[in-house]
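Just one protein chain is left out here, and the rest sit where they should.
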Amino acid sequence: MRARTLAAVGASAFAFAILEWVLPRALNPYYLTILTRIGVAIVAAVSLQLVNGFTGQFSIGHAGFMAVGAYASAALSVYLGSEWLAALASVLPVPLARALYFPLPLLAGGALAGVAGLLVGIPTLRLRGDYLAIATLGFGEIIRIVILNVDAVGGARGFALTGQNGADLRYEDLGAIYAVVAISVAVIARLAYSSAGLAFRAVREDETAAAAIGVATTRVKVLAFVVSSFFAGVAGALFAHSEGYIHTNSFSFVRSFEIMVFVVLGGLGSITGAVIAATVLTAAPEGLRGFGEFRMILYALLLIAVMILRPQGLMGSRELSLGALRGWLRGRRAAA
Amino acid sequence: MLRAARRAGGIALVASALWACGPGQSGGAGAAKDPIRVGHFASLTGDTATFGQSTDRGIRMAFEEVNAKGGVLGRPIELITEDDRSVTEEARSAAQKLIQRDEVVALLGEVASSRSLAAAPEAQRAGVPMISPASTNPRVTEVGDDIFRTCFIDPFQGAVMARFAFDDLKARRVAVLFDFKQDYSVGLAEFFRKTFQQLGGEIVADERYTSGDIEFRAQLTTIRGASPDAIFVPGYYTEVGLIAKQARELGLNVPLLGGDGWDSEKTIEIGGSAVEGDYFSTHYAADSDDPHVRDFVRRYQAKNGQVPDAMAALGYDAARILVDSMARAGKTEGPALRDAIAATKDFPGITGRITIDPQRNALKDAVVLKIDGGRFRYHRTVSAQ
Partner (left out) sequence: MENLLQQLVNGIAWGSIYALVALGYTMVYGVLRLINFAHGEVYMVGAMTGFYAAHAFGVADQPSALGLAATLVASMAACAVLGATIERVAYRPLRHAPRLAPLITAIGVSLLLQNAGQLVFGADPKFFPPLVASREAWRVGSLAVSNIQVTVLATALLLMAGLELVVMRTRVGRAMRAVAQDADAAALMGVPVDRIIQLTFVLGSALAGAAGILVGLSNPKIDPLMGLLPGLKAFVAAVLGGIGSIPGAMLGGLLLGIVETLVAGYLSSTYRDAIAFVVLIAILLYRPTGLFGSAQPEKV
């Protein structure tokens, strides 16, 4: 046990070191941007997995919650953050000050998105299947249009993360960003495989039966929804602070569909599946430059093909773990 | 499960790191005959595609002429164009790609003010001078001292049309229908309103739409109820044509007025007879008598098979000013280039004599065109004073 924990900690520290100090020097900033976008996609996908995959509630308005998180965190940084950052920077070395400040807009974005999730979830989670999907889509759009009309966060011009004093409030620290990603994934995984997670899956398998045996289905669904929206907000906040400029166009239902594709292709109910799908599908189109137009067509074809041929997606509801990997290898060797 | 999730994250990380370490792009140090890379981000496709395409053609023609004469400082210019698909945040991505991936020394773009506003901070941050050939919203150049424009700005343009409506058309009651989603339209409408009211006119209706809309009858009905003498529609050509048609169908037969967003052949193509007798302000008139303009029109037509519109002419001028600035600075990038652009004085452009003022905007005349007989016809010039 101790050896394993030590190994895990060691691996994490090593990964952090590479992200924080090695890659930013070795890679062109264009590629660093892609790595950041992968991180955002992972958090978005895994948070959606909690609701769609584990609780079986098909929500397709996820981008709306990302928008809430992005804009809330951006507003905080632009209107208050620069002062706080300056205050911190006067007593601490700048990188430390920034590192201490950074969690604040993330938490603010997540919290507000979680509240939005509560407000949206309570009325809509009464609906089933197709209707829930459309209602969440509708809410996602309403949120987006409302934000578009708020001039204080830029409206149709978009919102740039420059403080009142002209300070650049971007946070592109890859190590910190991936630390947030890792923590988010860990928390969601913990929740999904806890006793609360059992309740989620009971609701997924058969909601009426679950209610019949005493599961507080509405509360369970709302819980999943709120946690999912919280992390969607965190993803949005990460996005806002790494891009340095946000526009409601980035949070349309196309984005919701993209994230849904990650979750479905990775396997409804598998966290590792969502992570892998998010990574591959975010990185690949950038790598295959000139394939931009074909990207969405490919997603769509993949989606249809997967639903018809392999509806459980890549991982089904299984996770990748060291034990499973060892078992699989042993199986291969035995067969050989 | 914690571990499993971490594993997956680790794998994803390693995979992407390996992939990312692959063919990296590194800019080479320039040898004497190395091309000078200039980036152009434009809306080659999407809603305002003709703007981007025309501008690109104008820029391209300018650079080809320069290269034919030996280039700048002995080096040819290489133009790299990125499409932003008429989408605001794509403009920012396009500018980023040009700056970081292609390592251009200067940026040309964009026509739409919203898109210039999205991209300008990137250029400013990287210290890459950016020249917008046609964005007229004043805020574009306020982003920083690396951002320039070679066209007039909306406070001037709005005033031009307000004066035209009041003095030439004798209009006293004007309705405004603007595009809420585009900074260009919002700004131009505001400046028009201010000047028109200062002159003593009345804004009898103020309606809005969103670019991409196709149905305007609701707003037009409200406008009709206010009995205006004219309607100011400071939008882009895609919507203007439709608005004109639907207005005529509703029995609204007063003249429509607009800004340089109308300057595209598509306005007439879509609007047809509905836009006959309407006026708009823009940067140049293709049917001008000026021999330089006539020559430019002839050369452009021979090369591209169509009459150049304002965007093509502006693109041409912006490209030539960039080249001229490089020649004057003796350098092709950085603060020296920026300062040379800022010092541009009385440059003989197709769209007028261009001087860059301390706010990095251009002091230029505007022309008012009339849509007459299915064509844009020169109506009058309004000087920059």
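For clarity, chains are labelled A and B in written order, and residue numbers in each chain start from 1.
FYI, a residue touches a chain if its C-beta (ideal position, glycine included) is under 8 Å from a C-beta of that chain, and two chains touch if they have at least 3 such contacts.
It should be emphasised that the depicted structure is a prediction, and the values quoted were computed from it without experimental measurement.
Across the whole complex, the hidden chain's contacts among the shown chains comprise A, B.
Across the entire complex, the residue among B:R139, B:R173, B:K194 or B:K245 in touch with the chain not shown is B:K245. Of the listed positions A:A160, A:I246, A:M260 or A:L320, the one in contact with the omitted chain in the full complex is A:M260. For the options A:L118, A:V215 or A:L303, the residue in contact with the chain missing from this view is A:L303. Mapped onto chain A, the footprint of the missing chain covers residues 56, 58, 60, 123-124, 126-131, 133-135, 137-139, 141-142, 145-146, 148-149, 206, 208-209, 212, 253, 257, 260, 264, 268, 293-294, 296-297, 299-301, 303-304, 307-308, 311. The omitted chain makes contact with chain B at the following residues, 45-47, 49, 85, 180, 207-210, 213-215, 217-219, 221-222, 224-225, 238, 241-242, 245-246, 248-251, 266, 269-270, 272.
We take it that only the chains that are shown with their structure count from here on.
One finds 36 Å separating the Cα centroids of chain A and chain B.
Within the complex formed with chain B, the residues of chain A that make contact are 4, 8, 11-12, 15, 18-19, 23, 26-31, 33-35, 38, 42, 148, 156-158, 160, 162, 168, 178, 181-182, 185-186, 189-190, 192-193, 244-247, 249-250, 271-272, 275-276, 278-279, 283, 287, 319-322, 324. Chain B makes touch with chain A in their complex at residues 1-13, 15-17, 19-21, 24-26, 87-89, 92, 96-97, 100-101, 114, 117-118, 121, 125, 180-183, 186.
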